Every structure is written in C-alpha cells, then in structure tokens.
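Have a look at the structure that comes next, please.
Every protein chain but one is kept in place in this view of the complex.
And now, chain A:
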Amino acid sequence: MAVRSTFRAASLLALLATGAMAQATHPETGDPLAENQTFSWRILDEVPTLDPGLIEDVDSGSIARQLFEGLYNQDAQGNIVPGVALDHTLSEDGLTYTFNLRPEARWSNGEPVTANDFVYAWRRAADPATASPYSWYIDLMKVAGAAEVVAGEAAPDTLGVRAVDDHTLEVTLTQPIPYFPQMVTHYTTYPVLQSNIEEHGDAWTQPGNMVSNGAYVLSERVPQERTVVTRNENYWDNANTVLNEVSFLIINDENQGLTRWIAGELDATDVPIGQFPRLKEEYPEEVHAVPNLCTYYYAINVRPDSDPALLDVRVREALNLAIDRDVIVNSILAAGQLPAYTLAHPATAGYEVPEVPIATMTQEERNTRAQELLAEAGFGPEGEPLTFEIIYNTDQAHQQLAVAIGQMWKQTLGVETTLANQEWQTFLDTRREGNFQIARAAWCADYNEASTFLDLMTADNESNDPRYENPEYDALMEESRTAADPQPLYTQAEEMLARDMPILPIYFYAKDFMLDASIKGYAFENAQENWYAKDMYRIAQE
C-alpha cells in the first residue's frame, strides 16, 4: 500500500510537471510558450564555413553566433551585454583591456571556457598558416603585433593578447579605440577549442566533431539544403534558453523563399524586391522593415587618367544633384529604405548624419542647380554632349536603378548613359582596376561605428574604388580614432565628401523580411542584424 501511494504521488507529480510544461510561460515576459520551440530562417547559399576564424560573410556569422559566444554579446538594440566576459577594465592610457571571464562558461563537451581559448583563437585567426580571409580584422582592432603577425613577419605568439589566469584575458592595443568593446562581439573574436581543432583538423566544423561554447551545438549540415543547430545542454545560461532547435534553410530564390514561407515551411524569409507594399497590406503583422547598416552608392572614377569630364567636380555635383532619391526609395524600392546624401548609415550607433546642403533642397532646386553647374563646366544641352557608362554586377535590382538614374540624368542634364552588367567576380576586378567611369557599389558595416563607413575613402583603403585621395580627409579620420568625441570630425569628413563627391550616395539600406507572428524576441532594433536565437521564443497561438 505504501509503495502504491508513493507511486501514485510520483505519477501525480509527473502529471503536474507535464501540465506545467504545456502551459509554460516565458520567464521574463510571461508570454505563453508554444510546445514546438523551433525556429527556421532562410539563407541564400550554403555557408562557406562555420569556423569563426575563417568566416567572412553575414550568413556564416548568423549561424556561428548561435554556436559560439564571444567576450560580449549584443542585446536587441545592439548594445553590448556580457557574454563569456562579465566586464572589463581599461588602463589609463587606453591601451590595455582586461576582461573578467565568467567562471561558469562551458564548452559543449563540458570543459570550462578559459582565457587561453581566446588567446588561441585570436592567434589562430591572425596566423598566416590559417589563411583566414578575415585576419585583417585582428589588425583592425589594433591588437598589438597584429599587422606583423598577419604579414608573416612575427610569430603568432607575439600577438598582444594573453591569459593572465584562466578567467582573466588581457589585450594590448597599439592605439586607443573607443569602440573596442563593440568589436569583440564579432565572430572573428569568438573562442575556439584547440584540442578540438587539433583532433579533427579541417573536419572539426562537421556535425559530431564540433565543440562550441554558445547556446547551441551543430547537429546537422547538409550542403545546399539546410544546417540545424540544437540546444547546448552545457551552455551556462541554458536554463533561460527557450528555443530548442534552429534551422537555416538554404533557399537561393527569394520568391521561392516567400512561397515556402506562405506554405508555412519556415518562419523567416526576405521580402522579394518590389513586393513590400503588397505584402505589408496582406501580412501587416508579419512584414518588417528595419534599418540595415549598409549604404548604396555610385563610385565615380577620379583617378588622374579618368574621363576629364568626371574629374571636373561641377560635373560630379550636377550628376549627384540630378538623382531624385525620393523617387528611388519611394517608388522603385519602396521597402523602408532612406534617401542618402552622405556615406555613413543614420542607424549607426552614436552617429548623427550631418546636414549637407543638398539634403535640404527640393528636387526642383537641385535640378536647377545641376543644370547651372553643368553649363558652367561647358557641358550639357548648350555645351559638349556627355555620355557615361554605369557598370553594375548582374542583378535585376541594380539594373532597375541604373536605368532610372540614367533616365534622370538624361531628362535633367541631357547626359546619355550606357549600362554594362558584369558577373560578380569580373565586376570586382574591373572596379578595383579602375576600368570604369561610374560603378555601382555598396558598403556594409563591419562594426557598429561610423568609421567603418568613413574609412572607406581614405587613400590607403583597398575598397576606395573611386581612388579618392585627400590628405586632409585622411588626417581627419586618423584624428577621429583617438578623439573623445569623434562626431565633429565625422561631420567634417562627410562634408568633405559631399564637396569633393568621389561617390554619389543613393540610399541607406533597410532589411525587409517576413517573420512568423508566433516568433518573439527578434532583435529588430539591432542595426547590424545580429540576432541571438537564445533570446527568442515561440509563443502559443490560439
């Protein structure tokens, strides 16, 4: 009898427990949780790699962010919050950061995460033998010795990063960088486990082999079909992680992505170009447009051997003024993009877009001014006729814009344009070598600070495709690095660009996507789109 009643008590408890599970609520928001805690997200192509030291693209980064955890994470607004590091102290000269690591952090095999794992990962990323396409990031963080290590002139163990003890990491920089803590949220800085990599070699990123320290572990990887990550039971904050499984489905075609979303095969997919207004009407709760830290612009070749007409700043300014950005963002793109007259994205943290003159004019005023400038330079209807070629990488959206801009130039200025599309790899070569007059370009932030955009136009930047070279500009950017408040310098730099016009900024990106209404906790306000599945959950729906 006693045995039976214990048994009954136990089953009653179990019943209560399952009952509680079915009606589980989110620990913070109190939302009722769905039983099915999975989330699926569309990506464009098989990701090149899940090795944090080798990653160079957004989609690989999105998966790695679930698998690994760096010193700091970002919250839904993009602010830094503790990750493996609880906090840090900074030396008075601003050159030495000392991070205090969380003692309870664990790898998925149960081993503790230590400062040495970061030291190993950072050295490995910079080591020429790793052949990482992102090794320059360690240099970008101005870690002492990084440039020499990347160039193969110094051994990786000379890098300015050291484990004081298991839970204290010390990083030495060559110059103070105010936004350094932001930079250690980046995947290149994630820790990796030396013994794991040495055991499996290049195959360590395969499911079954990979040991990671994030909220999830890699469970499936089918090239060009899907990658699946599941909950990491050893993650230090596993108790507060709600989603059990996240799938990354590879769907190359965005229209097919939408179809599959409508069919309920996945939770999140991109809005195909031009369909935003219609979808917004049909699915008002599930279509989102959020700022995305990228700027779309036309680069004008200003090398000394370029077209003489383009070397005349009045011609460049006329071309700039005659582009009707409102038509582009409201009628052609129509998905939450913003007109751009300057380079750095307005959603960049701590950055204010300077008001350059063109931004406050009406389009009529701009057109009149453009015609005057062109006439002054001796071109246009009464002067010498102009024909420019716009090159862009093969893509319908780029073509649409080029056609529209060509049309605006023709109507307002009488300037003829020819269009040439090139497939991506060829296009990159052409642009880099300067075999163009006007080239489509875009830049996305590597980190959430305006210098990631403004550095583009410094003389020694490899992506300065117009080849704008202005020592004054370079000096401004150099000064901004150590300035307590860099905003006035950024304002000057933007004004300089708006005056010299090596580029014609066109619009600031927005990311528009469909997200199933049951998914909560997505980082809408994180302008770098750094979302963490551990902060998301699926609510029960009636």
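The rule we apply is simple: a contact is a pair of C-beta atoms (placed from the backbone, for glycine too) under 8 Å apart; a residue touches a chain by one contact, two chains touch by 3 or more; residues count from 1.
As a convention for this text, contacts and distances are computed from a predicted model.
Trainee: Of the candidate names "3-oxoacid CoA-transferase subunit A", "Cytochrome c-type biogenesis protein CcmF", "NADH-quinone oxidoreductase subunit J" or "Oligopeptide ABC transporter permease OppB", which one corresponds to the UniProt protein name of the undepicted chain?
Mentor: Hidden chain, UniProt protein name: "Oligopeptide ABC transporter permease OppB".
Trainee: If I consider the whole complex, including the chain that's not displayed, which of A:T205, A:N301, A:Q437 or A:N530 touches that chain?
Mentor: A:T205
Trainee: Give the residue, chosen from A:N36, A:N109, A:N252 or A:N330, that touches the chain omitted from the document.
Mentor: A:N252
Trainee: Which residue among A:R278, A:K410 or A:R432 touches the omitted chain?
Mentor: Of all options in A:R278, A:K410 or A:R432, contact with the hidden chain holds for A:R432.
Trainee: Tell me where the left-out chain touches chain A, residue by residue.
Mentor: Residue positions of chain A that touch the missing chain: 45-51, 54, 56, 128-129, 131-133, 135-136, 150-152, 202, 205-206, 221-226, 249-253, 255-256, 259-260, 262-263, 265, 423-426, 428-430, 432, 442-443, 446, 462-463.
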